[in-house]
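Complex shown without one protein chain; remaining protein chains in place.
Coming up: subunit A.
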Amino acid sequence: MKRIVAGQRRKWKLSAFDCVNVLLMLMLLVVTLYPFLNTLAVSFNQATDTVLGSNFIWPRKFTTLNYTNLFEDNTIYNAFFISVSRTVIGTITSLFCTAMLAYTISRKEYFLRRQISFLFIFTMYFSGGLIPGYMLIKNLHMNGTFWVYIIPGLIGAFNLIVMRSFMEGLPGSVVESAQIDGANHFTIFLKIVFPLSMPVLATVALFVAVGQWNSWFDTFLYNSSKQDLSTLQYELMKKLQSASMSVSGNAETLFSNSDNQQANIVTPTSIRAAITIVAAVPIIVIYPFLQRYFVHGLTLGGVKE
């Protein structure tokens, strides 16, 4: 009885804290979301109208012209295709290879498991750095090819450790009974461990896919002279660079045109907004569904070295 009373009094006394807390959280939501909503609205707004002021989260004069214009541009269309390809191919290959290696070093009887783990964990702290890595890619003649997006990042140490930790936690009896039935390791991996590891596979798939979709630096370093291998992020990066160099480009193109043409005009700002949205939306749509997986995966990787 006494405890209930105490509990009620506490609730009443601290409701001010709750209000402030909720208010702070709402502020966080606004600060997080406003840039996205604003850019989304700009991308669907007539470019001529945006010039008059761009602080809104709902298009004032709706148009899809910025997008149609964007995808008429062959370079963007092709870059989008390359970005999708590298994300799909990169994620599948990386997932399979990482899982297979993780399976072997999760087997307690494997006599090389410690050495292999060490080889990978060491790379988390020591790396050759930018220039030796760049030289290596050049020497392997991988620059100017699609494979420079896929192969160097095939297995990440962090992802490997996350997967290994998960697989070590799987019940050993499943694997042992398969071994008694005479299944070899590859079959056990493919038919038993791989399907059982779906939660961690989803996590790592998200990490890898996000990394692939978002990366622009490898395109910049190795494929900047190959237009047909350019990626969406790299195209956006180039637009960003030219935007930060010239501030006044918009107005000049606009006011040289008469009124009735203005609805059909796109400006660098509007195009940039549209690419930003195209580059961000695939991930924004996917990550909430994988949330429970990556929260778990992150703690798994954080706790075990």
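Observations on the structure shown:
Please note the rule applied: a contact is a pair of C-beta atoms (placed from the backbone, for glycine too) under 8 Å apart; a residue touches a chain by one contact, two chains touch by 3 or more; residues count from 1.
Following the convention adopted for this analysis, contacts and distances are computed from a predicted model.
Only one chain is not pictured, and the protein name UniProt records for it, out of "Putative aldouronate transport system permease protein", "CheY-P phosphatase CheC", "Formate dehydrogenase major subunit" or "NusG domain-containing protein", is "Putative aldouronate transport system permease protein". From the options A:48, A:66 or A:233, the residue with contact to the chain not on display is A:233. Touch with the hidden chain on the side of subunit A covers residues 3, 6-7, 10, 13-14, 17-18, 21-22, 24-25, 28-29, 31-36, 38-39, 42, 53-55, 97, 100-101, 103-105, 107-112, 116, 119-120, 123, 125-136, 151-152, 154-155, 176, 184-186, 189, 210, 213-217, 221, 233, 236-237, 240, 243-245, 247, 272-273, 276, 279-280, 283-284, 287-288, 291, 295, 298-299, 302, 305.
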